[in-house]
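The complex appears here without one of its protein chains, the remainder shown in place.
When the chains are written out, they are named A, B, C, D and E in that same order, and each has its own residue count from 1.
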Amino acid sequence: MIISRISRFISNFDNLLALFAGACAVLAVLFVLFLPLPYSEDQLYPKEIDESSPLYPYERGGTPFERADIHVQYPENSPFAGYVTAYLTPFSLALSRLTPHAGTTIVAHPGGILDEILYNTRGLDTVVETTILFIAFAIGSYLFRKGS
Amino acid sequence: MNELLLGAFGALLVLGAGATILEHDPYKKIISLSVLIGGAIPFIVDRGLLDVATAVALIAPLSTIFILMAVRRAAP
Amino acid sequence: MNPEFVLGLFLILAGTVSVAFPRRKDYITRLINLEIPAWGLLLLMLSYNEALALLTFGAVTALTVYIFVRVIQKREGDA
Amino acid sequence: MIGIGGQPLFMLPFGDIVLYFTPFTLTLFILALVFTVLVIISKPERQIDIVFGGDAYLAKEISISEMKFRRFMAIACGLASMGAMVTGDIFDFALFTSLVGICNVGIVAAVKSRHVQNAAYQYGLVAMSATVPLFAGAAIVAATTGTLSILELALPGATKVPLFVKALLTLGVMGEGMAPFYAAKAEMFRAPGAPYVIMCSLSSLLIFLRVIEVVLTV
Amino acid sequence: MWNEYSVGLALVMISAVIGFLALLREQDDLHRLLIIDLVEIPSLAIIALLGTDLAEALILPGLVVGIAELLALSQIYVTKEGLRKRPVRGLHIEVVERAHAPVIIPALLVGYGIVLSGFTGGAVAALGAIFFVISRGSTDSYELVEMASGIAWAAWIASFFVFMFFPQYWYAGVMGAAVGILVKVAAKMTLVGSMWGEAE
Partner (left out) sequence: MEVITTQEIAILVCAAIGVISAVRVIAERNTMKKLPFLNVLSFAIAGSLALLLPDPLTILAAAAYFVGTTLESNAIASSYAGGPKNDE
């Protein structure tokens, strides 16, 4: 019977990955056939590039301890959104005066648009994601120390 | 970056990638890979992201050295 | 479409083919070939000016290589 | 908001990510909550092998640390499914779903039997490859509609998400929730610790019900 | 209609198909793990094609999820194949062992990582620490590093609640979150480095 053969195929779990990969491949092929997709122009957190700014490519406006204007989904839920974007630590302020080519270091230092998104407006993402790291590491460390 | 330079560094990228794919010996593959890296770093510098270029230029050799640790075992 | 975009997509495609169907099928070949699509993705991120993601991706790729090297050494080492 | 979920009863905003409780999601949330509490308070079963053809039986020895670890994983899995039930953001849902997947791997992988660990490894591979359609689907939703919030996408005037993107999301959740296939193999249930293994199946069922709601709503 | 986004999406999806086809035919377990690491690249590329700041904020979690699952699965593989007891050779390259490079480069990377803070800083600092560990022998303060990472995680959760419920103290939130995530990611990844050999 075909059904019993299928069930035997599925019950061997070495084959399940192949099954899933096949499904993904088929779906991706269909996806390519149904392109192109429209790209919505009204995006959240759009970026504009100002090559002359010392914060290039992360110049998003605002002065420290003032609010920068960013396009968030629910402005009423994060009343203080924009302050982190505009903030520069003393170190990054000095760096921005020193050289115009260190924008990435400045934005990665506390304060900046990505800290705004990752910690403030979409903070729950980061909670879940550090939890995944924690759980995965707990599995690895448990097996490393007490495995069979 | 003008067209000539773009062509030169693009040629480095394509040559490095092709040689990395086609070689058999792991050492030769790693050497070709560093040709590819040499073609990629100027693109980062050309955009003016100098801090990123510095960090990537320091990180890329570490990755190669990690690979070398495994290659030793595979060598005859 | 700037040159980084085109070159990045080319490297991703070529690298994917080379990892998926390598000339010599062993772990080291695949591990080295994995670097090619990684550099392709790096150039793709560069074409969109995603510098911070690029930096993180570089560091995480090196860590990935490290984890794989550990497993491959254990796999191929003598008992 | 129209959809099978019903009107949201109340919302819990965390910045751009709004948790919302409709009658549907609230039911699933309470289910996950009850089961998590059950895992916390219950004592794991002690498995007994009866020697065939005789009166002798022996209780399998399970180390305390293994039980503690699996209980920890089961609680984390319950919390993750609770989050996945009520989150109102597609990327956040994808992250919670992959957290459920990795917790399921953890529940199974702690068992000290080579066969079970092989199953855990294969399931882990499926769960890891399932993150590809999940994250890709979430990113394409953001690109085509310009938003990730399910509440915004459910508004009547919003841009509709293309059908194939919904299929990508569903396929990803199916991959993460494949644990019951592995548990169906009898070996998995012979592994001791009943409430924890059932947590795998329950969380898979819950995230699957939730993704159907999401796909029908957006 | 065939804008840059659609062209990129089509080519990246084709490479994902190639990766999945290879996964379909592969039987060996470690090769499967390598190919899954390959198909993560198209998924990150699809996020990168979004091109806004949101794309970057989605790439960072995607990257960390990928490496976390890879870490767990590689350890499950080692345990399942019974390879735990096998010795692993370290780095025996004279240039690396004898020269000053293994001290200077990790020092630079760790310092730069602390300046960067957040995920990026964690990954960069951890890379430096791992390079130092494998070129100079292993560490043994396993529990201490683990505890530091746990405390850092708690600090990050506290900062999250500061952002959500006391947004006027956003400054404290930013500092706590940046330091917390830096220490957490760096500590976790450094522990990978000390997991090199075998358990004591």
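Just so we're on the same page, a contact is a pair of C-beta atoms (placed from the backbone, for glycine too) under 8 Å apart; a residue touches a chain by one contact, two chains touch by 3 or more.
Computed from a prediction, not measured in an experiment: that's the story for all the values here.
Participant: Please identify, in ascending order, the residues of chain A that touch the omitted chain?
Facilitator: Residue positions of chain A that touch the missing chain: 99-102.
Participant: Tell me, which residues in chain B touch the chain that this view leaves out?
Facilitator: On the chain B side, contact with the omitted chain comes from 1-2, 4-5, 8-9, 11-12, 15-16, 19, 25, 27-28, 30-32, 34-35, 37-39, 41-42, 45-46, 48, 50-51, 53-54, 57-58, 60-61, 64-65, 68, 71-72, 75-76.
Just so we're on the same page, only the chains that are shown with their structure count from here on.
Participant: Shared touching chains for chain B and chain E?
Facilitator: In this structure, the chains that contact chain E and also chain B are A, C.
Participant: If each step moves to a chain the current one touches, what is the fewest number of steps from chain C to chain E?
Facilitator: So the least number of steps between the two chains is 1.
Participant: If you count the contact pairs for each chain pair, which pair has the most?
Facilitator: By number of C-beta pairs in contact, the leading chain pair is A-E.
Participant: Taking each chain's centre as its mean C-alpha position, how far apart are chain A and chain D in Å?
Facilitator: 21
Participant: From the mean C-alpha coordinate of chain A to that of chain E, what's the distance rounded to whole Å?
Facilitator: Each chain's C-alpha centroid was found; their separation is 14 Å.
Participant: Once you find the CA centre of chain A and the CA centre of chain B, what distance in Å lies between them?
Facilitator: 26
Participant: Pull out every residue in chain D that's touching 2 or more other chains.
Facilitator: Residue numbers touching two or more other chains: 14-15, 91, 95, 98, 102, 105-106, 109, 114, 117-118, 125, 129, 132-133, 140, 142-143, 148.
Participant: Name the residues of chain B that each touch 2 or more other chains.
Facilitator: 47, 49, 52, 55, 59, 62, 69, 73
Participant: With touch defined as at the top, which chains are paired up in contact here?
Facilitator: Those chain pairs which touch are A-B, A-C, A-D, A-E, B-C, B-E, C-E, D-E.
Participant: In the complex, go through chain B and note every residue touching chain C.
Facilitator: 6, 10, 13-14, 17-18, 20-22, 24, 26, 29-30, 33, 36-37, 40, 43-44, 47, 49, 52, 55-56, 59-60, 62-63, 66-67, 69-71, 73-74
Participant: Tell me, which parts of chain A touch chain C in their complex?
Facilitator: 47, 49, 57-58, 103-104, 107-108, 114
Participant: Any idea which chain A residues touch chain B in the complex?
Facilitator: So the residues of chain A touching chain B come out as 51, 56-57, 99-105.
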